[in-house]
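Here is the structure we will look at.
Note that this complex is displayed minus one protein chain, with the remaining chains in position.
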Amino acid sequence: MSSKSPQKSATSANSLSRQLGLYFFIAIVLVAGLLFALNQLAGLMGTATQEAQAVDFANNSISAVLREEPPQLDSSKATDSTSGLVLGHIMEGLLRMDLQDRLSPAIAERWEVSPTHATFWLRKDAKWSDGKPITAADFIFAWQLALKPETGSEYASLLYPIENAEAINRGELPASALGVNAPDPHTLVVALSRPIAFFDKMVVFPTFLPVREDFYNATQGRFGADAKDLLYSGPYVIKSWVHGASMLLERNPHYWDNNRGKLAQINFAYITSDATATLNFFKDERIALARLQAENLTEALRLKWPIRRFADGTVFYLEFNHREGRLSRNLNFRKAIQHVLDMEELVYKVTKLPGYLPGKSLFPDWLIGVEKTLREEYPASTVNVNSTKAKAYLALAQEELGLAEFPEITLLTSDNPVSNIQSEWLQEVLKQTLGLTIKIDKQIFKQRLAKMGAGEFGLLLGGWGPDYNDPLTYGDLFASWNLNNRGRYSSAKMDALINTAQNATATPDRMQAFGAIQQQIFDDVVILPMYERGVTYVVHPQLKGVKRRVIGAETDYTYAYIDPDA
Amino acid sequence: MSEQTDTSWQPSASDFAPKPKHQTADVITRPAMSYWQDAWRRLKENKRALFSLYLIFGLITFTLAGPHLWTIDPSAQDLDQIGMAPGADRNVTIAPAYQPWYGPTSDVIYADDNPLGLVLVGDATSQAVRLAWQETGLGAGQTNYGYKIYRTLFALNVGDAFGLPLMETQNHYFEDRLDLQPTDYYYTVVALDKQGVETDQSTTIQISVKRVITMLEAQKRGLTQNKTVAEGDQIKLALHPFGTDYLGRDMLARLIYGGQVSLFIGIFAPLLYVLLGVIYGSIAGFLGGAVDQLMMRFADFAVALPFLLFMILLKVIFGIGPGESGVLPMLVAMVILLWPAPARLVRGQILQIREEGYINASKLLGASTNYLVLRHMIPNTMGVILVTITFQVPSAIFTEAFLSFIGMGVAPPTPSWGSMCNDGIKSMLTRPHELFFPALFISITVLAFNLLGDGLRDALDARMRNRE
Partner (left out) sequence: MLRYTLKRLVLGVLTVWFIATATFFGMHAVPGDPLSNDKSTTAQIRANLEAKYGLDKPLITQYAIYLKNISQGDFGISFTQENRQVNDIIKEHFPISAILGILAIVFAALGGILWGALTALYRNRWPDSVIMFLVILGISVPSFVVAAISQMFLVNINAFAGTTILPVGGWGTVWHMIVPAMVLGLSTMAYLTRLMRSSMLEIVNTDYIRTAQSKGLPKTRIFSRHQLRNAILPVVTVLGPAIAGITTGGFVVEIVFAIPGLGRYFVEAIQQLDYTVIMGTTVFYGAFLVFMVILVDLLYGWIDPRVRINP
């Protein structure tokens, strides 16, 4: 019995592995059962991603990706671009930007802005998603809400041009004192605390969106937290919102404008900021639009995808610390740096994405001046890179500062890959050409903000995206009183120009002021414009009419439609 | 006992006589061998472990001696060779410096084989590609309202997308400077209608770009090698045996310096926290009683901190100052979070050894505390400690890589294998070498330490020692 032949021991391994195979089979069956159970569990918790086709003609729906979970769909508190994107689809305010980026009527049929008042006449057929009409009272409530101190709205200051708004936000006056009134449910009269020529352009911003009082109170502090805690005035409503995973938008049956909301469904099927994952979703035909990074371009070309680009309106620049005792307070020092940084090299060789424009001015290319673009009317001055000149300036600076040797300079930057590349390039160029030692101070978001606020930097990679469609959204950045002037640049000339730009009512006067601000920034090297950011992206060939916007919903699907023949 | 083989043995009186005194007993000896000698001998027998040991020495030598042998600055950017694969063509032609271009002069000859007359102006070089075209091929009264220029790397078939949109312009010329590589490009110019929508009028031409460098640049980078060269001459760009990364930095140099960071963290972090754990654990184990209880309760607290969460948290708390590499905070964070496990281990060992018979025997023989600790406790726990350290190295290296992945690793421009992997992943499809090399080095290191750990465990295992 116990005698073993050699063959037998060889085959016994096989019989044993057969037995192991049996166990494994049982295990697989168990795992399948477990998977089924987990599937049920996941389904119960409502975490299912709404998986769909990138473009589904039969159901007239598309899928897309959101870069992050929208942090705040309570319009009185929303500040970020992802929330802005979603709000742009589900909400509509007094006015909106049309396909040609012109200000156009929305809930307000017509409007009028005078130095003391702004009046909006609301259309009678505008309804909330529960069928009730949208009235002037909804706007008044929303604006009062944003201004109440206990709301803690970050963008409440956008409402300050309205009479008494600032005092309400300070808690000195009750919200009811706000200078807005409704002579009838469809007329809204706004008393302005000072003349403001572009108030109509400001009301496009989410903070100005309507909120209905009875609904807001019924949500008991959860307004905007979930699909059911929102009341919609726009072309879409949120059908389901699985936090962190997906968001399904469906056409709002009560929306008044038949020209918008052509797609029956917009399915934000994934929420991820990971560029590789996004690209893979597009490849797998799960989403209809994907951003491309420089690293992915070759792959996109190989697959012959239709590539598009657009400038997203954000300007990036190198900020100097102008505080007392800082090296960069010296004008010649700044000029030296101005003469060595070739922003074309940065854009063409380092960031390498089409759509990025080499920086020439604080005011981006697309801003409208009197008739043409501001930059066409007031071309920006530029210098040619010249290391000899730069060294001369640096020597001058050294003499003026009485330095035997330049100390190390700190360059504060954020932790995203693009800033990493740029700061490494800057560091290397300044070392090679001027012999300056740059220390990169890479900080994650809030830490960087803390250091920016405290002025703990020599140089800073900064940027600015527009809040409203007027050059002033950039123009007042370097006023001595502006907290976003992180380098604390302060000049009487600049302040005077900004005052003109803010208070003048005639457009040519204002544009002239902006032209002068641009020149002052160049002459005094307040900052060094680096580039205007562009976005390179691919779109599913059948998806047409997607509008990319500088202000408001960055990607706007409200005019999009599916062309099955493409 | 007796050598008599006589079968007809008869007992005699002498057989019952006591054995003479001082007769030496049989001695069975082998060469006296200390614990460590023995361990080393066993390790040497284990080919894989030995090979791993040599590999680790090799890697350490690579990172330490590397900077002296390969003296390229790891942060120097060769913007002419961005993301070059190893062994890529390095030929470059010397050309005059770039001059801005404001459109073609009147003597440009437009092509007659395409509807727009699209033609390349001058040479196509990596500095710039200049295109010009004219408004031909239009019916009477038609005008174009602008053009859109595309570029791609792949030959176009009918119906293909044109590739990368470079520019929309009202002009009849265009200059491309975006990331030009020495390869073939297909440029397409499409006419636009009044609404800015593309019409079906388009022309594609193929253009081969030649890599050029200015004399000044070439001299600055020492490419001319003191030879006199003239414009139009061909020279070679700097050699990068492992290719370059996304900023044109030498991969080999970065691997060397990155190795310094990764191996430093990988080896020193476990060394430090195991050492701290050993001190803590042996104090607790040796003192015993209430002190031991108290110390171990504290270790229990510390061990309960969720590791990765607190690793991230501590990294944020410590922050990275300007110009710092961020290696030190990472090291400190690891030590703070990981000491309790070795402390518990050592304490357990000490408690066990304290109960061993030979300790009691030593004590009875009057051994001092110092003697007990030095002669018995430490040597007997040393094996376990060494094995623990070896096995902790891979996890420390992985932790560094993980932190780089979520953007909380070392600060740029300091390289580490982990951060290089993370950078390489983004361009995995087009430039695999940027991921492959750092990943390979991590793998080799981790593997070597794992195999060495296995070998050490086998070699130092006291049970195995007795089982000859």
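We just call them A and B in the order they show up, numbering each chain from 1.
Basically, a residue touches a chain if its C-beta (ideal position, glycine included) is under 8 Å from a C-beta of that chain, and two chains touch if they have at least 3 such contacts.
Just so you know, these numbers come straight off a predicted model, no measurement behind them.
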Fill in the blank from the handout: Filtering A:Lys283, A:Lys304 or A:Arg488 for touch with the omitted chain leaves A:Lys283
Fill in the blank from the handout: Per the whole complex, from A:Arg102, A:His243, A:Arg302 or A:Lys493 the residue touching the absent chain is A:His243
Exercise for the section: Touching the absent chain in the whole complex: find that residue among A:Leu16, A:Ala218, A:Leu401 or A:Ala506. Expected result: A:Leu16
Fill in the blank from the handout: Omitted-chain footprint on chain B covers residues 297, 300-301, 304-310, 312-314, 316-317, 319, 394, 398, 401-402, 405-407, 418, 421-422, 425, 428-429, 435, 439, 442-444, 446-447, 450
Exercise for the section: List the residues of chain A that touch the chain left out of this view. Expected result: 1-2, 12-13, 15-17, 19-20, 23-24, 27, 31, 34-36, 38-39, 41-43, 45, 47-51, 68-69, 71-72, 74, 77, 79, 149-157, 166, 169-171, 221-225, 229, 242-246, 269-272, 274, 276-277, 280-281, 283-284, 286, 444-451, 453, 467, 483-484
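In this section, only the chains that are shown with their structure count from here on.
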Completion exercise
Per the touch rule, the chain B residues reaching chain A in their complex are 75-77, 79, 82, 152-154, 160-161, 163-166, 177-179, 246-247, 316, 319-323, 407-408, 411-413, 423, 425-431
Exercise for the section: Going by the contact rule at the top, pick out the chain A residues touching chain B in the complex. Expected result: 275-276, 293-299, 301-302, 304-309, 344-345, 347-350, 352, 354-355, 408, 410-412, 415-417, 420-421, 423-425, 427-428, 439-444, 447, 536, 541
